[in-house]
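To start, the structure itself, in structure tokens.
Only one protein chain is missing; all other protein chains are in place.
Residue numbering begins at 1 within each chain, and the chains themselves are lettered A, B and C in the order written.
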Amino acid sequence: MELLIGFAILACIYIILASSLNILIGYTGIFSMAQAAVFGVGAYAAALLETKLTWGFIPSLIGAIVIAGVISAIMAFPSLGVSGDYFIVASFGLQMLIHTLFMNLDGLTNGPAGVQRIPRPEFFGYQLNSDIEYLILTILLTAIVLWFLVGISKTGFGRVLRAIKEDETVVQSLGKSAKRSKITVTVLSGCVAAVAGSIYANYVTYISPASFTIHESIFIAQLIILGGLGSWRGATIGTIILLGLPEVLKFLPISETYAAPLRQVFFGLLIIGFMILRPQGIFGTNMAKKIKIKDSNITAELGEGEKA
Amino acid sequence: MILQLNGISKRFGGLQAVSNCSFTVEKGKVVALIGPNGAGKTTIFNLITGALKPDSGSIYFKGKDITNVQEHKRVHLGMARSFQDVRALTEMTVLENVILACPSRYAESPLLSLVRPNQVRKEESHNIKKVFEILEYVGLSDKKDKLAGDLSYAEQKLLILARLLATDAELLLLDEPASGLDPGSLRKFVELIRDLTNNNKTILIVEHNVSLVSEISDKMVFLHHGEALAEGKPDEVAKNEELRDIYFGA
Amino acid sequence: MEILWQLFIQGVVLSMVYLLIASGFSVIYGTTGHFHISHAGVFTLAGYVLYLLMESMGLPIWISLILAIVISAILGALIYLTLYRAVLSRNGTHLVLFIASLGLLTVIDNGIVAIFSPDPQTFTTSVEFNKVLMILGAPVTVIQLGMIIIGIVALLLLYVFMNRTKAGRMIKAASVNPDLSQIVGISLKKIHVICYAIGSALVAIPGFYFALDTGANSGKGVELVILAVMAVIMGGIRSLVGAWIASLFIGMFYNMSILWIPPHWQTSIIFFLFLIMIMVRPTGLFGQRA
Partner (left out) sequence: MLKLENVQVSIGKKRILEDVTMHVAKEEIVAFIGHNGAGKSTTLGAVLGTHRIQNGTIELNNKALTNLSTTDIVREGIGLVPQLNNVFRNLSVEENLELGSVVNQGENGAFTIEKVYEIFPILRERKKQLVGTMSGGQRQMVAIGIGLMSNPSYLLLDEPSVGIQPNLVDKVMETIVKVNKEFGISILIVEQNIKKVLEIADRVYVMSRGSIIKEFVPGTINSEELWQLM
């Protein structure tokens, strides 16, 4: 039972992360490989507000959302000007830059040792000490986040995002600032990832840079790719299936030393299989196809238009 | 007069794509840009819409100097363009394609959609009504829920026209709107374009097909090496031997 | 002064690591356009292949090195021929290929951990190669010196191959103009296989160095490859020399800047510089506009 509750909490955290990346990659076509870093910013912000400033859970959560939003906005600037492979590399760079900041801003983040003794949330003097209580809070927050994201994606804003994914130039030609929408969605995604970070920090009560590495970013991206880009079902049900499947290995008589990497191998094979047979993922419509990697070769300006 | 170019120049590296180009577009008319390949027609489009900035010269739109106005803001002022290669958003429905082009204050702002849901609903339903009318006008209303990618090529071209109309722009810039159309669709298209000028629209069109252009335009601007060599009534321009020679042997 | 010289020598060692990884990536990316992130997987595999040849089969180091380079080249070519071609023939886009490549990297890195455990596999024979030589007062291990020499030879061979042989010219032709290349009868498939083989052979060399130096280990490749990719971009895609200069800069910066900047900040600064550069000059320092 305990195992199941623990799994459920983690699943919720990853559902939020996957959703936060879904609106970036799946909706807007911004292929960011820095989501673990943003997740980390949220976790650190919440943890530090709670331990250093002794803020409560809700104020810290809001603080984390704001801080992650601001940092996402800053992150958006250097990378949005470039496209395709360059953007992927730039986002890898951002991921690694922020990771080194977690490692090195000793005074703030306590370096590789991380932040310890993060309290479990307390409401009106009642502390959520048991995991089941915490799970209820987590599910509640996850539901709010999903409701918010799905709602946003159905508005005109979501429409603009999907249009940006298909053809930014057209969006611009119809009088919408594609750049502003891209920055807005990056900030939004960062805010959502911060919710996951905050839940995570308060659940494990101890965070360190090791949880927010480039490998974690790759993992989150893989989750959403397998689940199905641009699909909320993919981001939720897909994430549960994909997180759950390797757990089966736990019941096999294999020691954890081997089970952990084998789970990853299984995951990698799944990715490869899907990319060959069904690149749109489990629930995605054929959207994976639609994210174009533009040729980094800059075609001569002379050529534009004049030659059909 | 709705649009005026005053001595516009644009250089790419070693090539003078547009040089000291001046012409005007009168309200409610169809004006065609013609000229041999490489004359700078598409570049001029890009300069008018703001996708490119001129090296020198100025552009006036409805009496206002827009030379330094950003691309998407020029749309708000009342001009919109199409592209040579259609560029329908193929993964979105016809309705979505067109509603995307409607000016929006509330629905496209994530913040306002949260705090002013009523306003958003009002705006959306107003826009949807407008889009229905436009789709009716171009003859796509029965296709409104189809993915744009599933339309035929000619239908996609009509969709693009619908998209331009939804922007409420008074000046429509059409980049080779007739290319790739079969004769039947072409007739329909020509009629639509003619009809638009009766609905207070002004049209600037780039088209290679001289005979087509002669038929639909009120005025031709003949470009050569990025310069407006001549402007006038289509048959006048067409009769000009000198221009013809240039056209055939740039 | 002595410390400066020592730092310089260590800078040369690190530069060579980036030079080789970046050259390998550049040869592949510049021609195929594939974001071959599994380059990092080949880097890791190379170390383990060498480990198996030397420790399990007991082959002498020189034979092992040569065999391991050949095996790495074959592995790289196989990745292209099996996985990438399967992906491209069905669904095309380069993004899908990148994701598949990420998946493969996950499989390689974790597969190795599952087989060999997460601990580094140290070479018993490598003790003698860890002997420290003094070059004008700067300590260098035999392994480091070996890598630099092999690396220089490999890069010279690469340069000569690209500029003096017909196959090299075909690669250059295919990288700027694949369409015309096909029309004149160059088989792009063959060219791509060659590029993957060459690129993988190049990345194997620093793979050996890391394995011999600190033991064969998994998961170290990604960050090195990303830094090398940044060098490729900074130098300008398709500009081998540009990638070399940028790699040298990164390697030297790491070591020389220790004098002024606390060591743990160097990585941050490099990423920061890269992000600034990509904003200011997205075509790279030596990249030409087409």
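The rule we apply is simple: contacts are C-beta pairs under 8 Å (C-beta built on N, C-alpha and C of every residue); 3 or more make two chains touch, one makes a residue touch a chain.
Computed from a predicted model, the values in this text were never measured in an experiment.
Within the full complex, the residue among C:95, C:140, C:155 or C:170 touching the omitted chain is C:170.
For subunit C, the list of residues touching the undisplayed chain reads 166, 169-170, 172-173, 175-177, 179-187, 238, 288. Residues of subunit B in contact with the chain left out of this view: 36-38, 84, 86, 152-153, 156, 176, 179-182, 208-211, 238, 241, 244-245, 247-250.
As a convention for this text, only the chains that are shown with their structure count from here on.
Without subunit A, contacts among the remaining chains split them into B | C. Chain A has the Cα centre that lies closest to the mean of all protein Cα atoms in view.
In this assembly, C is the chain whose CA centroid lies farthest from the centroid of subunit B. If you average the Cα atoms of subunit A and of subunit B, the two centres end up 40 Å apart.
Taking the mean of the C-alpha atoms as each chain's centre, subunit A and subunit C sit 29 Å apart.
The part of subunit B that touches subunit A in the complex is made up of residues 12-13, 15, 17, 37-38, 40-43, 45-46, 49, 51, 70-76, 80-81, 83-84, 87, 89-92, 96, 99-101, 103-104, 106-110, 113, 120, 124, 163, 167, 175-176, 179. Interface residues of subunit C, counted against subunit A in their complex, comprise 29, 33, 35, 83, 86-87, 90-100, 102-111, 113-114, 117-118, 219, 222-223, 226, 229-230, 233, 237, 264-265, 267-268, 271-272, 274-276, 278-279, 282-283, 289-290.
Touching subunit C in their complex are the following residues of subunit A: 31, 77-79, 81-82, 85-86, 88-90, 92-94, 96-97, 100-101, 103-104, 214-215, 218, 221-222, 225, 257-258, 260-262, 264-265, 267-272, 275-277, 279, 288-289, 291-293, 295-300.
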